[in-house]
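One structure is given here, and the rest of the page talks about it.
Omission of a single protein chain aside, the complex is shown with its protein chains in their original locations.
Right after this comes chain A.
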């Protein structure tokens, strides 16, 4: 590190300086000053940036949550332009295959799509990830990103019907999955009235079956207090006990319910 400090102070932008930054980064990839200096040297030497991508990838293998690394990668990609797109999207996929919720990887992926394109296969990619794990919140978030911003899908209104269908299927398969419930709200951008009036949603999610009612009743364990006749109130009462960490929330939620007719 003393070598690095000497070169940095002298502002030497040589191949030797480049090698030194490489070593310093291997020792401590969090050292942001070394990354800065490396960029100055890379610029001065007009180095092959494809090789630089390979270098960063090797570091990323054991440091996939390092801010400096991802930002440096972005700097390199900006200079390479859309030729780098396919390779980049592929790399991010491989990082996500190891840690499918890596926040940096997802943030970088969104940046690449917006800066360089590559939207065509993104919805399929989200689909694949959700097939692997329907609870993956990052994949649901990306799905929303794609349907709202992709220049190839026609915008949210155009895809809404098919996306509603997809979400409802996910809810029916796993009603305890918070993601598709939230996704539905997003599809209607908080226009709750339209959401409730969407027959596809209301027929599945808003008309509880007798089977559902029976299941709810079975959760009530009190001998002293009868379960409330109104289903929504009953559910809040049950959750107040069963999800006791959030008891205050359920009490508030119950008070918010419209008075049953």
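One rule holds in what follows: a contact is a pair of C-beta atoms (placed from the backbone, for glycine too) under 8 Å apart; a residue touches a chain by one contact, two chains touch by 3 or more; residues count from 1.
Throughout what follows, contacts and distances are computed from a predicted model.
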| item | value |
| --- | --- |
| Options "Geranylgeranyl transferase type-2 subunit beta", "Tubulin delta chain", "Trafficking protein particle complex subunit" or "UPK3B protein": UniProt name of the undisplayed chain | "Geranylgeranyl transferase type-2 subunit beta" |
| Contact residue for the chain not shown (choose from A:22, A:71 or A:160) | A:71 |
| Omitted-chain contact residue, chosen from A:79, A:185 or A:241 | A:185 |
| From A:128, A:162, A:203 or A:244, residue that would touch the chain that is not displayed | A:244 |
| Contacts of chain A with the absent chain, listed as residue ranges | 5, 8, 28, 30-33, 36, 39, 67, 71, 74-75, 101, 103, 106-107, 110-111, 135-138, 141-142, 144-145, 148-149, 178-179, 182-183, 185-186, 189-190, 244-249, 252 |
